[in-house]
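Could you have a look at this structure, given as structure tokens, before my questions?
All protein chains but one are shown in place.
Should a chain be cited, it is by its letter among A and B, assigned in written order, with residues numbered from 1 in that chain.
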Amino acid sequence: MEKETFRMVVCLKVIHELCSERGFDPLKRTIDPEYLIRRINPSDEYSMEMALLLKEEKQKSGGRAEIVALSIAQAEDEGLLKRCLAMGADRAFRIWDEGIETLGGMAFAYLLSAGIRRIGGNLVFCGQKAIDRNGNEVGGYLAEFLQFPQISGVTAIDISEKENGFVCRRKVERLGWDLVETSTPVVLTVERGENEPRYPNVYSILNWLGKEIEILDRASIGVEANQLEEWNSVVRIKEWSRPKPKKVFTPKSNLPPEERIRLAMTGGMDKKKTIFLQGETKGMVSQMVDLLVKQKFIKEGGKT
Amino acid sequence: MEGRDLWIVIEHKDGELLDISKELCSQGRRMKRSSSGLVAILVGKEIRGLADRLGQYGVEKVYLVEGEEWERFNPEALIDLLSRIILEKCPSAVLFGSTSFGNALAPRLAIRQQGTLVTDCIDLKKQGEGWVALKPVHEGKLNLMIVPASARLPFFTLQPGVFEIEEIAPTQPIEIEQIHHETSLEKICTKIVGFIKADPKSAYLEEAELVVAGGKGLRDEKGFGYLEELADLLGATVAGSRVAVDFGWVPYDRQIGLTGKKVTPRLLFAIGISGAFEFTMGIKDSKFIVAINKDPNAPIFKVADIGMIGDLHEILPRLNETLRYIKE
Partner (left out) sequence: MEGREAFWNISGAGWMYLLTLMALLFFFYGIHKHLNFWRKGDRVKDHHPFLLRLRFFLSQAFLQRRIFRKPYNGVMHLFIFWGCLVLFLGTLLLAIQNDLLGPIFGLSFLHGNFYMIYSFALDLFGLLALVGTGMALIRRYFLKKDLRTKHWSDSLALWLLFFILVTGFAMEWIRIGVAEVAAERSYPLVSQIPGLFQGVSHPEMLKGLHRIFWWGHLFLALVLIAMIPYTKLFHMLSTSFLTLSRVPESKGALTPVFLEPLQIKGDRLTHLSRHQLVGLDACTQCQRCEETCPVTMTNERFSPLKILQELRRGLYGSKNNLNLLKETESLERVWECLTCRYCEEQCPVSLEIIDKVIEVRRHRVMEVAHFPAEIKSVFRTLETFDDPWAMGQSFREDWIRGEKSKKHLRNGNGFLVWVGCQSAFHERNKRTASSFTKLLDALDIDYFLLGKGEVCCGDLARRTGNEYLSRNLILKNIETFHQYGVQKIITLCPHCFHVIKEEYPHWGGRFEVMPHSEFIAGLITEGTLSVPDRLDRLVTYHDSCYLGRYHGQFDPPRAILKQILKGDLIEMDKNRSDSLCCGAGGGSFWLRGNSGEKINRGRLEEIKAKRAQVICTSCPYCLVMFEEAIRNTGNTDLAVMDLVEFINLPE
């Protein structure tokens, strides 16, 4: 009997997370790189863990499974990648070439799909959204480019009796989980799995430090520069801005005018000022309820 | 394009329109040109009654697809359907909610229709022939303004709870066009084989949008009971500081703080919690914090947006009562 195989591809994204609003200069509209923390998207770590658990299950039942990691990353991110790979990936590839530095979601997915086709994956894991771009789209794009079915919001996955089949738990917001059965090929997008990512032992870490991550350039995955440019110009990013303040902030009048203007423009996010509700219990409570309604946390005559 | 309709893909459950659908319709009504129509796509089983209600939110026309097979959410079939009718009817833009429903549909459709997509928008405006969208990035620390390419069909998913719902008295009866669609079952590769119901109270704390956390100030089971009631009324998840776990009011997986979890809810109540650093480091990414404590010098007030200084044993029952009242 031909052994069933899961050829799993886990997509890893190296994100630059902004750890504080202070890192954003509202006048110049730029982000100070000192406030950016480079890390692997946490959702991808959950994917990796899910893939590893599935591989273990598959191998226990006599099937075969292989985990290949794929990323669009530059050389200086290899350290981060390898730390994630040490969890138990078998092989890894990274796509890098000129002009890949800034890509939109569709271009990203296009490149990834070409890479996956080259690797020959049939069970693709992808993060639901990356913290730095909040795209929430690459998984869907990927599925469409590959022409695989897609299941999103996957939190856990077990093998089923169907050939190359498995059942996954898909999150339904606030209501529960659907149990969805399918088989390869498929794209699964993961936001947060039920199993915490494992910590690799140091042998594994050292092993991966010595291993090579194969580099794929555009030519090796069959992507032309103009194709990429086409997918990349689908949207145009204009600028960043500060979120609106939650309440009106009146700068103190004793501050110098430049300071007052700056604070007013930035919405006063530098210093949080607590608004204390005044009065007797009754008064405070009604103010509180008014506030909750105004801020849309509750609805009159119905649930949230 | 002039004369092309703005589409909303409706999300509903148990015969009721979800709030996000109402928000989408209201925003759609505000945004559309007077020359184009506001159209809703409604797919499901026995949902004709809902179609009529859509008029209250400004929808002028409904494309209705009814049938047994549409009872459970099946993204592949829906994408197939939507793709077909988009090709047939040529909308100017298509709006979804940024929910697991919308996010499962919009990206694939965008590629299939060779369109563009901006997800999780918190503001959306027409600008000339094109659109301008604003979305949060970096977990809400910054907003990003994005302009989709004007030559392509734009898709948007909108963040729930942001856009105002406006009800109007419709001037004309709503136009309903029934659409028939056969989905060949072989194309559908995923099959729903079951459902696990979630208890909102035991949702993953890290993902909870509304959290009510209690600490030492609750004093006893009775105080904790008020907190549980508040959580129930708000539809929030119950959590606690380390002291609450030590007292056994909440299990360890509901602990917030240094040796517990970090939460990022839209609304957090910190009740009877002094606010030591070991606790506040778990809530620093919350969007809106309300603190109730009888000590005016409690450090929790340094991180709270709203503070109430008083005895929670008086405040909470009152608050719960008022909330119960307005919900009726």
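Some observations on this one:
We adopt the following convention: contacts are C-beta pairs under 8 Å (C-beta built on N, C-alpha and C of every residue); 3 or more make two chains touch, one makes a residue touch a chain.
Note that the structure is predicted; figures quoted are calculated from it, not measured.
Residue B:Ala276 is the one among B:Ile85, B:Val132, B:Ala276 or B:Ile326 that touches the chain not shown. Shown as candidates are A:Glu34, A:Glu76, A:Glu101 or A:Glu212; the residue that touches the absent chain is A:Glu34. Per the touch definition above, the residue from A:Asp90, A:Glu163, A:Glu196 or A:Glu239 contacting the chain not shown is A:Glu196.
Even with one chain removed from view, subunit B keeps its contact list with that chain: residues 216, 243, 252, 255, 258-260, 262, 274, 276-278, 280-281, 299.
The omitted chain makes contact with subunit A at the following residues, 19-20, 22-23, 34-35, 37, 39, 83, 196, 198-203, 205-206, 209.
Throughout what follows, only the chains that are shown with their structure count from here on.
Taking each chain's centre as the average of its CA atoms, subunit A and subunit B sit 19 Å apart.
For subunit B in complex with subunit A, the touching residues are 13, 19, 72-73, 75-76, 98-100, 103-104, 106-108, 110-112, 116-120, 132, 134-149, 152, 157, 161, 189-198, 200, 203-204, 206-207, 210, 233-235, 266-267, 287-288, 290-291, 301-310, 314-315, 318-319, 322-323, 326-328. Within the complex formed with subunit B, the subunit A residues making contact are 17-18, 20-21, 24, 31, 105-106, 128, 131-141, 143-145, 149-153, 167, 169-183, 186, 192, 233-243, 246-247, 272, 274-277, 281-282, 284-286, 288-289, 291-293, 295-304.
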